[in-house]
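All protein chains but one are shown at their positions in the complex.
Presenting chain A:
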Amino acid sequence: MFIKVDNLTKKFGDLTAVDNLSFEVNKSELICVLGPSGCGKTTVLKTIGGFLKPEVGEIYIDGEDITYLSPEKRPVSTVFQSYALFPHMTVIQNVVYGLKFRGFSKKAALIKGEEYLDIVGLRKEKNKKVTQLSGGQQQRVALARSLIINPKVLLLDEPLSNLDAKLRIRMRDEIKAIQRRFNITMIFVTHDQEEALSIADRILIMNKGRLEQIGTPEEVYNNPRTEFVLNFIGWSNLIKSRNGNLDFIRPEKIIIDSKKGEIEGVIEEKLFLGSFIHYKIKTKSQIYRVQKNNDGQNDYNIGDRVYISMETTGQIVQ
């Protein structure tokens, strides 16, 4: 295992932010730590980065126990949510800053700095003050500054949360491309499930400081192991089965028809979301959430009588 987190517990006074958390990360893997705000995901990142000392537990990177190493001695680097660029330095000064502590001469550092600015496409702005850059450009400087010191692990703390929706998707793709190019191990913290699903090799879902599930995007979506994971990722319809377990059906798996189907119901709510339409359909037994592509055919309105047919998507064993 490349990264091994073992029985990690971190408390702030009475609050247990991370509760006995264990997980492993493979080399060159991109792991997303996903959860609602306050679930402890940033705390996990900060303990790996060395900015917080855990009460209990160990962290190993490449076989070495780094739990009590100070941040400047850890083979990891963090891209901060606020980017944390040095506002009084130029772009290139920011990027090469860490090389100073690795025995680089000034000249060699600048050459390497330009190389990394090329990678993130900012060579032209190298002499600009970082405060003159746009949000996306600042993000790239922060990435280059971390990558240049060749860390074994790159930690990213909600790196896209300050960008607008379009740019966020572009940067998401760029980060993924950089990860493939450098083959670098990344731990990426986010509260955005779509971001996690699209970028991660595996997703680690946390709730109240505890691990809920770790798995590939397909696994956590198709086979959620807990009710929390089921509800946190995507929408679903829950049906209590006879043996006490929970059956669930994802809204996109339900077929609506105006004439034929298994269950009869009435459209109670309609939510237009652009590429698809979200309905709430009231039947005798319960209300179903149903999602339909906005394909221009068979548009239903509130009050319409419809039929739905479905198969159980999966089951959560209680």
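What we mean here is this: a contact is a pair of C-beta atoms (placed from the backbone, for glycine too) under 8 Å apart; a residue touches a chain by one contact, two chains touch by 3 or more; residues count from 1.
FYI, contacts and distances are computed from a predicted model.
Peer 1: Between "Aspartyl/glutamyl-tRNA(Asn/Gln) amidotransferase subunit C", "Phosphoenolpyruvate-protein phosphotransferase", "ABC transporter, permease protein" or "HPr family phosphocarrier protein", which matches the UniProt record of the unshown chain?
Peer 2: "ABC transporter, permease protein"
Peer 1: Just name the one of A:S77, A:T190, A:N207 or A:Q291 that touches the chain not displayed here.
Peer 2: Looking across A:S77, A:T190, A:N207 or A:Q291, the contact with the absent chain belongs to A:S77.
Peer 1: Can you list, in ascending order, the chain A residues touching the missing chain?
Peer 2: 49-51, 64, 70-78, 80-82, 84-88, 97-98, 100-103, 129, 131, 142, 145-146, 149
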